[in-house]
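Removed: one protein chain of the complex. Kept in place: all other protein chains.
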């Protein structure tokens, strides 16, 4: 379909995609929730466990050094992958949710008071809402919301008013429900003008397109390993060094101190300061291998592949299902990711997903952890189909066929 | 050596133990920092990734259900393994450090004020010190310390005075430096008498001996997967249901809410309330497989094996190194775990470990994240050798030989 | 019959398309709201007790999938005219059908008599094969349970 890498050939790297459901080949369309992973990633982790595993940082014997090197190389890879100026600005967490909680609990608790305001958007994932609401209950600041506009995009007509006097703007680079790619440059500029710190929930964009945190000019960027071919159990927070250095620690424990007495403790330098306890050692190695895999294909190519697949899906689904289908989010494929939130007339999302499963097609029903957005959209659930590099037009065809079946099954 | 399972045969389940260092077979004696893991655990995780992986809880398609079942079965296994009355009391975290921070940030922040006191011991790991010091800086309560007595044991002569009016007693069931097994029953009874909540850092005991949280009559119990043959990236907090239900959430995000609007959120029930974001899905499966492996051998047998190995090590090291060696901690093997903190006359722990490594023997030098204890002992580092089920007398012999070499290398 | 057809029996689809007792009741009727945190389904139960202590009126609001909607619809039909105790007994039978044991109770398959009592609701037994859907099927019941508690506590 696209020039460059042979996307059709990639499927064989993902053993799970060769499995069956109810005697039908698995059509996996839920990568926005969590991706699958290639053999290369599992092999790298097994290699680590079987040849170079020990706890990191605190050992001088060879195995501990090898494990530490593997863990720190993963940090270097992540830094390079997202264009971080300094690899010490990469903090490994357990998931993007923890990354965002870290920003709220450490930066937020130190910087937000009752007379302050922060700005979020109504299309945020709960991970970028609830940590702020929890802190709000403690500190009493105001939360302002950028509303939804047309075609699944944000309404930025009042952005300067909303940002006026705000200390923080935190938003998703790409909506996990609508696929909308938010205008990072415009938003960051507006935030800078207002003097606000900028936090990006980049969970849905980092896996799917080139990322350069320096170019984006953000202060914090959060994402998860499991959505980008990496293992479960690891997330990333990138932060600007000056901010990270000024922030108090988040969790306390081993590895994050330089000294402890019964009287008190002195935190270690960044990033150790924010990595209390035994980190996700082998998960970092797996994430590093995932990055190697993604870079070999090329993030530009992946983005291009997904734009084409999204365009094909929009066309095919409309052709096959006509007015019975609603696909939320921007109509222009280049303005969105491969995340299609679908409504089917007279068929609840839960039931769509159930019927699709019986055809081997895996899509996710629900609010996708974005209830305020769902309320805005006036729906309580959508069936979400999301693409990744291993999906192709045959998957879209299977989706269209299965949706047609669901429609006829529930037709009155 | 012991009747029952054939411990000598277990080594073959651990591929890393068949690797070499500097042309010498690896003698891994650092399980107190992190254990190695058998093929069975890696196979279970690979199987999950390759056959039953999807994000948990929020999908209705088959793969998501299979992943959810696998994740929840792991919870059941953990509950059974530690004798938890209700599997909903098992919370999966990223490590024991997060588990203890959860208790401090959620229970502690809600329950401790300036006129309160909590009690810790001087032999705590930083993971059970720093979270309380961080909260102390915010809330201003008093921290009282149970001092060290003779033979590496706690001095409990003033325990009732120390606990008088205290709201919490938190302590390690087994010291990761001294190996001391603390008298849980006596301490919990004293705490109950004083009306204090009891939190146990069971990192070093759960992997090595039978655990029953109901019998221990504790309120919270924390431990890590990676020290008990499980993968990195997963920890456990068990808590008593009434307390967990009354506690505010810890991290906010997807999966821990029942409802969210722009105005606020309603937390979900326990344990979801405390599991924000995509959990360590496959890590839980790996931990479940580790528990299967441990149970097949039997925790009583493992404990017995380690008592015998510790006795053998105490004897052998003294014989070989005489007065040049100091082994910290209780002299009686049945009162301690297989954790030997060693000092060698005229040779710093760092150098011991370096020389031992050149003989293939992996031991950890340093303060073992227990600086207040080190200060108490008057040393700045020890070389720690720690045993697990895969160690045997040949490993102890290799340790003794390598220590003798280190002594002669540094002899004046 | 495939699992899917077993799940979506005709009677279920019928209740889904033409829900019984759909609507709202004004106070003094009691109201309880239930959420399925996994999928966003919402059920609102409005409950009015008559002078004889039986459920004199019940209405169901909210939105959800065929399973949660039909189950709530069937439930409303089944409990109308019953006392709170009878309604709760029915709930226990229904949860038995869903393989859910109440805390501290043994899991008990409903007896043939109980199944007869369940009527249309018995058609939901195919749900058992789809564990995540069990929450859909029981959402209405759990919400009814809350409404009954609210009535008893006079809140």
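Should a chain be cited, it is by its letter among A, B and C, assigned in written order, with residues numbered from 1 in that chain.
FYI, contacts are C-beta pairs under 8 Å (C-beta built on N, C-alpha and C of every residue); 3 or more make two chains touch, one makes a residue touch a chain.
This is a predicted model, so every value here is computed, not measured.
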Remark   = Within the entire complex, the undisplayed chain is in contact with A, B
Query = Who touches the missing chain here, A:38, A:59 or A:271?
reply = A:59
Query = Which residue from B:331, B:380 or B:394 sits in contact with the chain not drawn here?
reply = B:380
Query = From the list A:116, A:217, A:268 or A:308, which touches the chain that is not on show?
reply = A:268
Ask   = On chain A, what residues meet the omitted chain?
value = 57-60, 64-65, 68-69, 257-259, 266, 268, 272
Request  = Tell me where the left-out chain touches chain B, residue by residue.
outcome  = 348-351, 354-355, 358, 365-367, 371, 374, 380-381, 409-410, 412
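Here is the rule we go by: only the chains that are shown with their structure count from here on.
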Ask   = Between chain A and chain C, what is the gap in Å from one C-alpha centre to the other?
value = 37
Inquiry  = So the centre of each chain is just the mean of its C-alpha atoms; given that, what is the distance between chain A and chain B in Å?
reply    = 31
Request  = Specify, in ascending order, the residues of chain B that touch 2 or more different other chains.
outcome  = 58-60, 64, 257, 259
Multi-chain contact sites of chain C, meaning residues that touch two or more partners = 38-39, 130, 133
